[in-house]
Structure formats: C-alpha cells, structure tokens
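Taking it in order: structure first as structure tokens, then the write-up.
Just one protein chain is left out here, and the rest sit where they should.
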Amino acid sequence: MVTVPLILLAIPSVIIGWITVEPLLYGGWLGDAIHVAPANDVLAKLGEEFGSPLHAVLDSFLHPTLYLAAAGAGLAWFLYIFRTDLPAKIADRAKPLYLLLANKFYFDEVFYFVFAGGTRALGRLFWQVGDVTLIDTVAINGTANGIGRLAGFLRRGQSGYLYHYAFSMIIGLCILLGWLITR
Amino acid sequence: MSFEIPQFLPAVPELFLLGMICFILVVDVFLSDAHRLVTYWLSLATVAGTAWLTVAVAQQGSLLTFSGMFVNDAMGNVLKLFTYLVVAMVFIYSRDYLRDRGLFKGEFYVLGLTALLGMMIMISAHNMLVVYLGLELNSLSLYAMVALDRESPVASEAAMKYFVLGAIASGILLYGMSLLYGASGTLDITGLGVHIAASPTSNIATLFALGFIIVGLCFKFGAVPFHMWVPDVYEGAPTSVTLFVGTAPEIASFALFMRLLVEGLGGLHVQWQPILVVISLLSMGIGSIVAIAQSNLKRMLAYSTIGHVGFILLGILSGTSAGYQAAMFYTLSYVVMATCAFGMIILLARKGFESERLDDFKGLNERSPWFAAMMLVVMFSLAGVPPFVGFFAKLYVLRSVIDVGLTWLAIAAVIFSIIGAFYYLRVVKLMYFDRAPANAKSLKAEFDMRWLLSGNGLAILLLGVMPGPLMALCARVITF
Partner (left out) sequence: MTGHFPILSLLLWLPIVGGLLVLVAGRVAPQTVRWLALFVAVLSFAVSVPLWTQFDPTTAAMQFTEKLPWISTFNVYYSLGVDGIAMPLILLTTFITVLVVIAGWEVIQYKTAQYMAAFLILEGLMNGVFSAMDGMLFYVLWEAMLIPMFLIIGIWGGPRRVYATIKFFLYTFLGSVLMLVALIYLYLKAGSFDILGFQQLQLGMQPQIFIFIAFLLAFAVKVPMWPVHTWLPDAHVEAPTGGSVILAAIMLKMGGYGFLRFSLPITPDASHALTWLVVGLSLTAIVYIGFVAVVQTDMKKLVAYSSVAHMGFVTLGFFLLFAILEKTGGLSGTVMGVEGGMVQMISHGFISGALFLCVGVLYDRLHTRDIGAYGGVINVMPAFAFFMVLFAMANCGLPGTSGFVGEWMVILSAMRANFWIAFLAAFTLFLGAAYSLWLVKRVIYGNIGNEHVRAMKDINQREMLVLGLCAVPVILIGIWPAPLLDVLHATVTNLVHQVAQTKLTGAIP
C-alpha cells in the first residue's frame, strides 16, 4: 500500500537531485550563509573533481558506496522476500546480538533506571536526609524544642517557696560582693 | 547645721497630693459603698490637680530645696507626668473590674495615691534617706494593695512574698546606704558624686556599698536574680493591682537608677558596668526563655517585664548620655505597652471570670476584631517588631550599646528578643488563628474604658510611626 507513494516519491527525488546537485553543493547557492575556513573546506576539494551530474552518476560506479547500497537492498530482498525462514533462524542463533539491536542498545532502560531512577533516588536522598532530617528536624525543630525544654527546666527555678527566693537574692548578693572585692 | 525654712514651691505637687490623700481618706470613711464613685472621681481629680501643679512649678534647670534633699528638674518632671498619666489610666481601667469583685473600696484609691506620692518622692529625691523614704512609702502601699482581696489565698500569698522579699531588699539597700554614708560622710547625692570623684581608688566600703545598693535597686526593678517576686506577685494580685505594680513603679525604679547609680555613683561606672552587663544578660535570658513555658498570661507578662528590664539596663550600663536617654525612652514606651496589655486582660475579665489564661484569648478576632487588633499591636510592639514603638525603644538601646563597643552584647540581646518573640506570637495565634470556643462571651465594657484602651493601643502605633518627639523629649531632659 505504501509502494505507490514510494515510487511517486522516488522519481522526483532523482530529478531534483540531478538538477540541484551542482548549484547547491558546488555552486555557491548558499552564498555567505555558511563560512568554512579554506583549510577545512572538504566540499571545495570535492568540487575540483566534479564535472556534471552525468559525470557524477557514472563516477559512482568507481566507488564502493553504490555497491554497499545495492548489497543492502539485495540482502533485504533475499531475507524478507526470497528466504523468509532465514531471519528467524539468524535471530535465534545470535540471540544476544539480536536483542541488543532490537532494544536499541537498551538505551531506554539505561535512561529509565540510571538517569531517571537515579535522579529520583538522589532527590529523595537530598529531601529526606538533607532537608527533612538534617535541616528541619535537627537544626530547626531541634533548636525550637531545645529552647522549649530549657524553658520547662528553668521554670522550675521558680519554686514558689519564699525561702528559695530569699536565698537566691542573698546568693546573688554574695556573688556580687565577691566579684567586687576580687576585682 | 541651722534649720532653714525650705522653699515649698518646688514641692507643691507633693504637698497637694499629701493633703488630698488625707482628705480623701477621711471623706471615704463617711461614704457608703453605693457612693464609692465619689472617691474614684476625687482621686482622678487629685491626679489631675497634681499634674497641673507639676507643670505650673516646673523650672528651667534643676532646683534644690529642703536643704538639698529634694530636686525639681526636667527629667523628674517628665517622669512624674508620665506617672500621673499611668496612675490615672490604672484608676479608670480598674473601676469596673474592682466593682465586679467587691474590691471597689476607698483603700484602693488611697493606697494608689500614697504609692504615687512615694514614687514622686523617689523621682525627686536628692538625698539617700529621702530615696529610702519614697521607696518605702511606695512599697508598703503596694504590699497592701496586693493583699487587697482578702478572700483570695493567692493574693495573700503574693503579698506575703512581696512583703518579705521587699523587706530584705530594703534592708540590703539601707545597709548599702549606711556604708556609703560611712565612707563618704554625706547622704547628699551631689556630695556622693563629689566624694567618689575625689577618691582615686575606691575603698572596700564603697565597693561593698555599691553591691548592696545595686541589689536593692534591681529588686525593685525586677532584674535577675532578684526577680523571683515578679511572677508570683503579678499572677497572685488582682489584675488591677498587677496593672499598677507593673507599670508606674517601673518609671520610679528608672528614676532610682538615674539618681543613685548615675548621679551619685556615676564615678564608679567602671565597676558597675560589668555587673549590669551580667544582670542584663540574665534578665533578658530568663525573661525570654521561661515565658515560653507559661500558660497564664499575667505570669507570661511578668517574665516579659523581666526581659524588658534587661533591655532598659542595657541603656543604663552603656554609661553615655545617649544610653540614659535610650533607657528613659524604653521605660516610658514600655509602660505604655504594659498598661495596654494588662488593660486588655481587665477588659476581657468579667464578674466571676478572670481572663488571665492564654486560652481565654482564643478567637478574639471573631468576638471583637478591634480589640484583637489592639492586642496584636501590643504583642508585636513588645516583641520589638516595627512599625510599633517597642522596636524603636530596642533600636535606641542597641545603638547606645554598640556605640560603646559592646557589639556582642547587642547581638545577644537581639537573639534573646527573637526567642522572646515566640510567646508574643502565640498570643496573636490564639486570637486570630483559633476559632472562638462555643461558650465565648462577648466583650462588655464601659464606654470610657473602651476609648481609653483603644487610645492606648493607637498610641503605641503612633509613637512607632512618629517616635521623634518622645525621643527628642528624652534627649532634652537627660543631661548627665
């Protein structure tokens, strides 16, 4: 069902490629938009050997690219149209390699567990241990509770007994006098 | 020495007050309970009259009379005027409270006036014996006022403690004064100053005397470790008396510090500064921390008083004019705040129901948003949060402390004030964040009380937004 559109797409691709290859790659159609330093200008080097589109087509037979592409197409035809039993057997034989490739090198899983899971774990660590425990519980509430407990403790200094009060005054006086003398 | 007829004019306010006290005492005997309002109005009129007289006889500079035992100067007059204002407010706030509890007796007013007389004498004293006279007059009146509610065991206990501890403190103070007399040969404050300036190294007797006197003074003020009477007396006394004890005598105690410690023993500043540093730190600390554990508002305010006394001492200990002015400003603004705070407690109280527990303030915002706002103003002001006057008082005091190089002390002071802020916040929390309990009673108070209390609260806000005039006043009258 996809065949007709593909054919309809393939034909104009060839035509457009034929027309635009020279001006676009070697003809300076892009002008000053892209600047390449002369030492790095690969396309300029290639352009020295470029003649015409026909020349490029014929030239392609001298390079491995065409043959690799043809081999790929040929292999695909062989495995999926001619000998359709073979792909399953190959997958069976080279199971680990097959799975690695089929699962896209397990990149998704790595991302999911290492990066996302790691982020969440790190976040939880920072949150629970850092913020909640160290800062809030120990430092903040710890200080507040500490002062509260100190208040409760000091409160008992106010015993209600008159002689305690009187003694605290006398003791205060004695400390004061002692300090004044020894000064 | 020969007896010279003293100039009576500078002392006319005191003489007037004394005469009126006798008059009211006699008139009151013939009044029945139904007509007790006459006493009330007479007392108010007396206070007003005394105030008018004080202004009328005010002099430029200071004037000594009664053989140099009595001084009429600007600082004294300003302090006295504030005292009259506070006493008048106490009388007005207390009227209904006393009536509801059967305490609406002439004794309250007569004792209040004698206490006022004592305070006036303390403020105007220029002789150690006169200081003692004023102090005792004031203290004895207060002891009796605390015990006014004969039915209440708590009040009697409080009065007992106050009396015994006060007697010990008075004894200590008197002993210190006698040592000073022995060392210097004079009871006169100026004479004391001269003697101390003259002697190159202070001898043991003077130092001892200094120690005893500081103890006596700190007791009256309520500074640690001589503060133990404060929570018990504030809690035990009827709230009107607490209102009285917690406000006006603070002004007089400040005057005591100024007369005795600064004017008289100012030359020993090097000796008493470190002592006051320690006392001030302890007061701020105890005041801030222990108040957290209280559930009774009067007790909590008692500890808050102790904390604020620590701050006032910060101003005094710095030893500079700016420091004394700061301490005076703090004292005056503190008294305004305390009057409002205790006034609020009285406002919420009602026949058979004391409102002194913190929980009684729950949901006040729903019952009466205006007075909840007034209490909010008082609480934040006591905590030292701008834009209320409490902040500027602290600012003034901190500045004088940093100016003499005691920055660490300023840092300690602000840290204590943060700790202390918590219990003020707690009151605000109860008023605004909690819902009123189902059986909450609505506020019932007379017209004049509502207006005066509102004015009191607004004064705290106003003095905070415009503290300049009061600060300038303090700066003008303190010239030591």
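Chains here go by letter, A and B, matching the order in which they are written, and residues are numbered from 1 within each.
Going forward, contacts are C-beta pairs under 8 Å (C-beta built on N, C-alpha and C of every residue); 3 or more make two chains touch, one makes a residue touch a chain.
In this text, all values refer to a predicted model and were calculated from it rather than measured experimentally.
Asker: What shown chains come into contact with the chain that's not displayed?
Answerer: Touch partners of the hidden chain, whole complex considered, are A, B.
Asker: One chain is left out of this view; which of B:P387, B:P437 or B:G455 touches it in the full complex?
Answerer: Of these options, the touching residue for the absent chain is B:P387.
Asker: Looking beyond the chains shown, say which of B:Q271, B:N365 or B:N456 touches the absent one.
Answerer: B:N365
Asker: Of the residues A:G123, A:G142, A:G160 or A:G178, which one touches the chain left out of the display?
Answerer: From the options A:G123, A:G142, A:G160 or A:G178, the contact with the absent chain belongs to A:G123.
Asker: For the chain that got dropped from the picture, name the residues of chain B it touches.
Answerer: With respect to the unshown chain, the touching residues of chain B are 365, 369, 376, 380, 385-387, 391-392, 395-396, 398-399, 402-403, 407, 410-411, 414-415, 417-418, 421-422, 425, 428-429, 432-433, 467-468, 471-472, 475.
Asker: Could you please point out the chain A residues that touch the chain left off the display?
Answerer: Interface residues of chain A facing the absent chain: 119-120, 122-124, 126-127, 130-131, 135-136, 140.
Just so it is clear, only the chains that are shown with their structure count from here on.
Asker: Taking the complex as given, what residues does chain B use to touch chain A?
Answerer: Residue positions touching the partner: 160-161, 164-165, 168-169, 172, 204, 207-208, 210-212, 214-215, 219, 225-226, 228-229, 231-232, 271, 275, 286, 289-294, 419.
Asker: Can you check the complex and tell me which residues of chain A touch chain B?
Answerer: Of all residues in chain A, those touching chain B are 147-148, 150-152, 154-155, 157-158, 160, 162, 164-166, 168-173, 176-177, 179-181, 183.
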